[in-house]
Structure formats: C-alpha cells, structure tokens
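Worksheet for the structure shown next.
In this view, the complex is presented without one of its protein chains, the others remaining in place.
What follows is chain A.
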Amino acid sequence: MLFNSFEFALFFPTVFLLYWIFGGKNIKYQNYLILFSSYFFYGLWDWRFLFLIFLSSLVDYIIGLKIYNTSSQTSRKQLLYFSLFWNLGILFSFKYFNFFTENFYTLFQLDYSSSSFSFLNIILPVGLSFYTFQTLSYSIDIYRERIKPTSEFVEFLCFVSFFPQLVAGPIERASSLLPQFLKKRNFEINMAKEGLRQILWGLFKKIVVADNLAIAVNLIYSDPNDYQSLELFYALILFYFQIYCDFSGYADIAIGSAKLLGFKLSVNFRLPHFSRSIPEFWRRWNITVSVWFRDYVFIPYLKNKSRTEKNFIIATFLTFILIGLWHGAAWTFIFFGLFHAILMIIYRYISIPTRINFTSSFTYYLTNGTFIAICFFFLIISSAFFRGESIQNSFLILKKIFLFIPDENFESLIGLKVLFIPFLLLLEILTLKKDYPFFKLEQHFSKPIRWCIYYLFIFLIIRYGGPQESFIYFQF
C-alpha cells in the first residue's frame, strides 16, 4: 500500500478513528491495533513475508532477552553473532545472493549452466533493509548495554513493524521508539495538526514534484543514447530533486502519520541540497541511515584500530561501500558509495567557510553559495550512478555530459512543471529554520489564511499530480 494511494487514504483514517475511539482507553488496545494495522499494511504487498518479519522479530526479541540475562561475556558475544548472522543472513539471501553469485561466476569465468549452484528465484521483501537494520541495532545496543530489552512481546512486534516507517524508514533506534509503545498515547490536538500539515507537505513533494519529474527522468534514463549533454545533465538535476522529494516526501508522510497516532519519529532530511560539503550532505540526507552506519560500522572500526589517516580512509571506504550496497545489489550502488567515499576524504582537507572568516556578508554568502554549488554538482554527478540502469549506462551518461554535445532539439519533456523545483526551493529557503515549511503555521497566519494555503496545496496535488509512481526507497 503506497502512501500516495487511495487505499492509504481509506486505510489511515480508519486506523486513526479506531485507534483513538477504541484504543484511546487502553495502551494494550492501542498496541494491538497498531500491530494488526501494521501487519495488514505489510501483508497487502505479500502476506507470505509476514512470516519473515514475525520470525525476524521473534529471534531478536529472544536474543535481546538472552543477551541481557547472560553474564558470561563469551555467551553474550555468541548470541550477538547469532543475531548478526541471522539478520544479515536474511538480508544476504534475499538481496545479495544473486548479485554475488553472478559476479563470482563472471570473475572466475565459470560456466554457470554447468554448475550445481542456481540463482535464487525470489523477490525482495519490501523494506527489508530498513526493518533488519532496526532489529540489528536493538541487539547490538543491548549487547553494548546501552538499552535494556523489553519483555513485552507485542510492543516489540510493534516496534519492528510500525507501519508509518516500516518500509522506507526513518530507521528508529529502540531507545527512542520502543519506550513510546510502552506508555499510553493521549490525543494531542497540536501534534495531530502538525501531523496533518506534514502529511500535506509530504504529499506535495511526492505527488506534485517527484512524480512529475519522474516522467522526464524515466524517459531519458531508459535510453540515454538518444540524448545529448544538456538533456542528460538536466535529467541528472531532475533526478536529484525527484529522489529528494520522493524519499523526504515519504519521510514527511511517515512522520506526520506517526504524529497523528501520538508518536514522534526521527527527522530524516534537513535540506540536503543546501549542504556546503559532502560530509555535511550525509548529515542532512537520509540521516537515520547514515547515523546507523556511523554508529555501527565507522566508529566501531576506528575504535578497534589506531586513529591513523590510513585507518580513517579504510573506515570511510568500508562505510560508504556498505552504504552503497545497502541501497541495492548492483555495481552502480557500489560506485555511488565509492564516489562519495573519495569525496568524503577530499573534503576532510578542505575547510568550509564560517561567518567569522569574513568581514563582509556579501563575500561570505558568495563563498558559501559557491561551496553549495560545487557540492551540489558532485551530488548531481553521483546520481548518475544511483539512477543508472547499469554501470555502463552510468558511465555513458557521464561521458556524454562531459563531451558537451549540444542538443538541437532540447525539450524540457515536462514543460513548465519543472518550475515546481524553484517553488519548492523558495519555500524551503523562506522556512530554513523550520522542520518543514508548514511547521507551526498558526504562529504566522490566521486560520482563514492557513486554510487557503492548505486548499492551495490540495489543489496543486489534485491538479498537477504526476502519474502515480512507487516510492524509490521501497526497493531498498
């Protein structure tokens, strides 16, 4: 069930009403209702994978308790390894087995047809990378004694399968989400209003911006040979905004829906295109995933080694290759990770301008703007790997862009709808310090004006919504 579908428009209000009318009286009712709704939500894709998510939850629930109750360090370690093996094993089987098998055969020039191995004919469960990482962090945090395990099984199942963030994040830590299931939620009108506003903003980004940009992006990427430098560069820019609006739009709807149910989820995006450097970009883009890799890969690696430049470089490469692979089992994603790792290392030696370094505001903003533009250029280039259908396809796009072949018949393909990008940027610039542009709108506008703003955005969604596209991050 997509957030931008009619099904969700029926599903969510039903859950909301049942949740507050019947579940409002008792925490158990609330959690049972969330669990049932989450499994229903997930089961609509493929009910068979409900067993997988249940089993995955059960294993980590038991292991979490066992790690906590075991005093022997060796046993604790063994239990943690089992959890890692279990979670990563599921991820590997469903997501990476075919990729590694195929590359193994290619690398050693083996004849696949004569081998006894076979590729697994399986589909990737939606949101697997998200909920696996969530359960993994639960076991690791218990092992590190940062959190205590819960003995409430239903609440734990809710934590793993909470439908607003189940399929595309934000990836929540047990320390922040799990306690919210352990106490009764009371209806808070301001939180509900914020939730609705954030959903509206998310739907605008997804339906009006991302889905319209997808028309041009899909067309150009399907056969880059037919296009020249300018069109391809244009497509890369469009793709950046498509994926940003797609993913951050999803996050806004997820956070907004959770707020309506009385939950607070982590912020996942903070205007990443205004980053002045690649490290800053990763502090603003898909924040929960980059923080996950920082906390569970990058820092632990460096902790176990001496803090030399060489180790820093190795840790950076390792982290970013894994971030690339997390997105998908393809060389394009590995190259995406590698490209960002190189930039992360380069940016380590570049100092980013701060206000103190400048006497004139103009020079400061000009330098700042230049840094943002350069960083954005790198992001655009890296998106060739992210979106490319193959590594050859990505390199072909980059080659054609840098050959500067003029386009005789340049067409924008989506016409004036591209103007939604400057519109979006303008709103974001005007509301830079807010979580999202509609945040606490009542502080600035009276009710009639607020309602006019909402109606305007609903009009934009209905009138200018692009053809329905699935959320890009669902595949990860």
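Keep this in mind: a residue touches a chain if its C-beta (ideal position, glycine included) is under 8 Å from a C-beta of that chain, and two chains touch if they have at least 3 such contacts; residues count from 1.
By definition in this document, contacts and distances are computed from a predicted model.
J.: So one subunit is absent here. Using its UniProt record, which name fits best from "Stage V sporulation protein AE", "Peptide/nickel transport system ATP-binding protein", "SGNH/GDSL hydrolase family protein" or "Proteasome-associated protein"?
T.: Listed in its UniProt record, the absent chain's protein name reads "SGNH/GDSL hydrolase family protein".
J.: Touching the left-out chain: which of A:Phe3, A:Trp20 or A:Phe298?
T.: Missing-chain contact among the listed residues: A:Trp20.
J.: Who touches the missing chain here, A:Gln73, A:Asn186, A:Asn225 or A:Gln443?
T.: Here the residue in touch with the unshown chain is A:Asn186.
J.: Please identify which residue in A:Pro300, A:Pro353 or A:Gly465 touches the non-displayed chain.
T.: With A:Pro300, A:Pro353 or A:Gly465 as choices, the missing chain is touched by A:Gly465.
J.: In terms of residues, what is the contact footprint of the unshown chain on chain A?
T.: So the residues of chain A touching the unseen chain are 6-7, 10, 20-21, 24-25, 186-189, 192-193, 196, 409, 451, 454-455, 458, 462-465, 467.
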